[in-house]
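With one protein chain withheld, the remaining protein chains of the complex are depicted in position.
The block that comes next holds subunit A.
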């Protein structure tokens, strides 16, 4: 009888707690739909608040970033709009729309930056990051490494395997190590250098991370930079950047959003 009472108590408790938990955490799709309605009704700031709530919860999608970009664009905050369009372009389902939006928003900026072509090695690394990814490269390297090791071992125990299999196994293992090194290098580059978009109207790029120092260049809203996180880490509130025209300098971090 006592056990039945205790069971009954726990069931009641679960019934009371579970719906509360369910209400407290709205599904990302529901929040997204709500934000879309606000966007359509012209309440851009409230829509942004809802979208950013999802962004903070790590519930990401191409549609989320695309709509965030559109919201900011309607608030005339073109730098932030560009930032989110760039994020949306990383998602297959919104890549095409994001590229169109980027072309449009880039034409709206008051200042356009000259673009210096990247070095071939940087192009290759960027291509690997965007199209394959470091994790995929690493997984491929692990598979190839295991194949190479198996080939090498097989030669010990299976006498009829030709002798060139041994050399072949060395080649396969070497390739796997090369792919693995490429994966780690790609990851290192991805972690150290990140793209950033300037979101304020105007800022100075200076030679040193100090308020009083020589001016390198003037930057304007929508300019893109490559941020060096390793160098920037030593100076809080400052970021060491490479401008798209090849110049290097420091910019107050508050002026940029890092992708």
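FYI, a residue touches a chain if its C-beta (ideal position, glycine included) is under 8 Å from a C-beta of that chain, and two chains touch if they have at least 3 such contacts; residues count from 1.
We adopt the following convention: contacts and distances are computed from a predicted model.
According to its UniProt record, the chain left out of view corresponds to "Protein BatD" among "2-oxoglutarate ferredoxin oxidoreductase subunit gamma", "Sulfite reductase (NADPH) hemoprotein beta-component", "Protein BatD" or "Peptide/nickel transport system ATP-binding protein". In the complete complex, the residue from A:32, A:193 or A:250 that touches the missing chain is A:32. Across A:70, A:86 or A:227, the single residue that touches the chain missing here is A:70. Touch with the hidden chain on the side of subunit A covers residues 28-29, 32-33, 36, 39-40, 42, 44-45, 58-64, 66-67, 70, 73-76, 91, 93-94, 97-98, 100-101, 103-104, 134-135, 138-139, 142-143, 145-146, 149-150, 152-153, 156-157, 183-184, 187, 190-191.
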